[in-house]
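All protein chains of the complex are present and in place, except for one that has been dropped.
All chains are identified by letter, namely A, B and C, in their written order; residue positions are counted from 1 within each chain.
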Amino acid sequence: MHMADALLSPAVGTTMLAGTLGTVAYCSRKLRENVDEKMIPVMGVTGAFLFAAQMINFTIPGTGSSGHLGGGMLLAVLLGPHAAFLVMASVLTVQALFFADGGLLALGSNVWNLGVYPCFIAYPLIYRPLTRNDGSSGKITIASIVGVVTGLQLGAFSVVLQTVLSGRSELPFVTFLLMMLPIHLAIGLVEGFVTAGVIGYVKAARPEILESVEQSRPLPARVRVKRVAIVFLGVAIVAGGTLSWFASSNPDGLEWSIEKVMGKQELSKQEGRVASVLESVQEKTALLPDYDFRKPAGAQEGAEAGEPESSWPAGKPGRSASGIVGSFLVLGAVLCIGFVVKALRRKQEG
Amino acid sequence: MSHHLVEFENVRFRYPDGTEALKGASFRITHGESVGIIGANGAGKSTLLMQMNGYMLPSAGTVTIGDLQLTKKTRPEIRKKVGVVFQNPDDQLFMPTVHDDVAFGPLNLGMHAEKVQERVLTALRTVGCLDLREKPPHRLSGGQKRAVSIATVIAMDPDILVMDEPSSNLDPKSRRYLMNLLKKFEHTKIVAAHDLDFILEVCRRCLVIHDGRIVADGPAGEILTDQSLLEENNLELPLSLQSRSVPESVVARFDRRQVPE
Amino acid sequence: MSHHLVEFENVRFRYPDGTEALKGASFRITHGESVGIIGANGAGKSTLLMQMNGYMLPSAGTVTIGDLQLTKKTRPEIRKKVGVVFQNPDDQLFMPTVHDDVAFGPLNLGMHAEKVQERVLTALRTVGCLDLREKPPHRLSGGQKRAVSIATVIAMDPDILVMDEPSSNLDPKSRRYLMNLLKKFEHTKIVAAHDLDFILEVCRRCLVIHDGRIVADGPAGEILTDQSLLEENNLELPLSLQSRSVPESVVARFDRRQVPE
Partner (left out) sequence: MTMAFDREYFHLGVLDLLSRRDTCVHRLDPRTKVIATLLFIVTVVSFPKYEIMGLLPFLLFPVLVFGLGDIPVWLILKKVLLVSPFAAFIGIFNPVFDTEPMVTVSGIAVSGGWISFLSVMLRFLLTMTSVLLLIATTSFPGICHALRRLGMPELFTSQLLFLYRYLFVLVEEGMRMVRARDMRSFRGKGQDVRVFVSLVGTLFLRTMERAERIYHAMLSRGFTGSMRFVRTVRFRATDLALLAAVAAVLYAFRVYDIVGAVGRQTERMF
């Protein structure tokens, strides 16, 4: 699933963008160091390939609905993780621009969610170890499925986390998670199966392609254990931290979300707490703090707390009427400007 | 035998980006005819062929194949009647082996395994590629790929065979072989090509398409010798009809030959 | 002018998978010659051309270009002298606009921006594509792509121009335009093609390659009229030299014409 601009707060959006840019820089440097310049056309054309492959649909057995390929894991196997990440980033960039899949700010989140996890977690930590000694098709299938599912679950988890941290959607964390994870488990199973199939196909026809990836980008055995441990530790800390923080603000997450579904009894206070924790975390971690920097006349102080007091003139009917009148006038003015500009252009050309 | 009829009535086709590739094409091809379609690059030949089995549906006008008018509903029926061979055989051969590829269509028609097997072998024998059946398509030569891609289509036993640029990238011998192969088929044949000599050899009738419209329709022998018509359409006389002065050196050699031998 | 020399001495080449595509090819092409290379699909034409600018180094034997023997070290020098036009222009036009693409080579030669600009414009003018310079390659027609890909090579001002199947997929008019373009060049030209009429028109000399070996070498006019030699090599007489009986209907029509007009 693609994250979208409209669901992001600037803090979350720019943080993810920065993380993604950093990873792009890191991968580019890595590739510059180790790999021949032939990789430039190879990566570009492979990106185009993935783009085309994603447009091809197939029928998912038993359901009749159609699926398509995500591709992060596939590319990691075929090109190695660094090149694969850059290709994923490029494909998502093109999709963001030409198909408005997500948007420009959300591009950071999307590349992170769909690129980092398959390339730097699922591939090195799951796929490679599982297919290490022999690449029999059974092992490839298992490794692909486990790898893709893991990557997608992490991605889905991130989408939920980013959405909730942004605070634009009312979907409670746990409910959202319960929606996303099972869907992506199903998607992951299918995609893992397909990925294994394509890897097998390529391996049968041109084994040297896969061999060259494994040879030119070996994962040194000893360093790996350490790196694996570090990465896992990092992930665990982040995940654990997030979860415990949620747990602390909502002693029982599930109950909390059910309460929200049923109706909001005395939850406003808790929500306020969640939101204020959120805000303070954002302010501390983000490049661009997300506080409301508008201070209009008669505006509310302490607005940062929960955001519920918007500029929409709550309550007072008189003010809401003026708001509606103003809205229409502004819209009208904008449209008029549009027509005038178009007319002027026509005249200029004609 | 009305089921071998192909009829276009004022067919228009507009690509979603607005390019109007067909601007009202009308013609009627009856059973057993062999028809060449010629025209400049971008004239609309491939677009026209693509309407014939409903890959694209006309924006206006009607296409009738046999006794069925082409619509979304009749499309699957029509696809069984009309077999299309693409310009680039690589696009057509995507299964792991030649055998799988030829069996793909018949299997999708829901035939029995035995029947499929029979079809596959017959089709491969017809195009002379029986020995290649276990090979992966990407290991075939250009000419072999072409022959196999024709086999994939005739394995479905279509009434009408449609081909886009069948002779491109073949060496002269393979091209000749293909021509002879096509001449033997009794299907209705519709062939689009730049290789006018090929058309002249294989087809009895010829349509000229220009900017999405049929601008000439008649016996191949007449159309392909009408120099001014051809030149208006970015074409020229088939090479074998172009009067060519044999280079001097050659004449000299011919003389030499004739004397001693 | 020894720097325009191309000399192959007993060149062998084996692909990594073991296919021996060249089995000892020897020939010598001197300054200003135009040489056609013909042979069946898979005979080794493309492989031969790829040795000329060192994309592949011979497994045995030597290739000499000008006064340099081809080795890993001399390769960059040799690439400046030998310009290769590929069979598929899409592979050759890899930059986002025509201008960028034509400028790619000269920029890599380390020229000044102004000099590059001049080269680009001259090259595009030569092939008649000056107006296309801001277009992206995916918006060009087949003939335009071909012309531009030739421009990319001549912008580097090579001494030797090497082309693989330049006429494939072109409509007859574009093909004719290309022939006339090539006839005007004064470079040493080496052209591999299945289109024997094209070779007959553009080249004065002709090599026949069969299974990785040169089996004939001589004036194009002689080789291309030697029916038995051609047939041994999966080829046939150029179409324009094939005696063809014009269909009866056509003769009838010619008569009709000659009377009233």
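The rule we apply is simple: a residue touches a chain if its C-beta (ideal position, glycine included) is under 8 Å from a C-beta of that chain, and two chains touch if they have at least 3 such contacts.
Being a predicted model, the structure only gives us computed values, none of them experimental.
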| item | value |
| --- | --- |
| Given A:A76, A:A89 or A:L154, the one touching the chain that is not displayed | A:A89 |
| Option from C:G42, C:G66 or C:G83 whose C-beta touches the chain left out | C:G83 |
| Omitted-chain contact residue, chosen from A:G147, A:G167 or A:G188 | A:G167 |
| Contact footprint on chain A, counting only the chain that is left out | 1-2, 4-10, 13-14, 21, 24-25, 28-29, 31-32, 37-49, 51-53, 55-61, 64, 66, 69, 78, 86-87, 89-91, 93-94, 96-101, 103-105, 163, 167-172, 190, 193-194, 197-198, 200-202, 205-206, 209, 260-261, 263-264, 268, 288, 290, 292-297, 303, 307-315, 317, 320-327, 329-331, 334-335, 337-338, 340-342, 344-345 |
| Absent-chain interface as seen on chain C, which is shown | 50, 53, 55, 76, 79-80, 82-84, 86, 88, 90-97, 99-100, 103-105, 107-109, 113, 116-117, 120, 134, 136-138, 152-153, 156 |
| Where the unshown chain meets chain B, residue by residue | 15-18, 50, 53, 55-56, 76, 79-80, 84, 86, 88, 90-96, 100, 104-105, 107-110, 137-138, 152, 156 |
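Note that only the chains that are shown with their structure count from here on.
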| item | value |
| --- | --- |
| Distance between chain centroids, defined by C-alpha means - chain A, chain C (Å) | 49 |
| Distance from the mean Cα position of chain C to that of chain B, given in whole angstrom | 28 |
| Chain A residues counted as touching two or more neighbouring chains | none |
| Chain B residues within the chain C interface of the complex | 39-42, 141-143, 165, 168-174, 176, 194, 196-197, 219-222, 224-225, 230-231, 234-236, 238-242, 244, 246-250, 253-254 |
| Parts of chain B lying in touch with chain A, wherever the complex brings them together | 96, 136, 138 |
| Chain A residues within the chain B interface of the complex | 201, 204-205 |
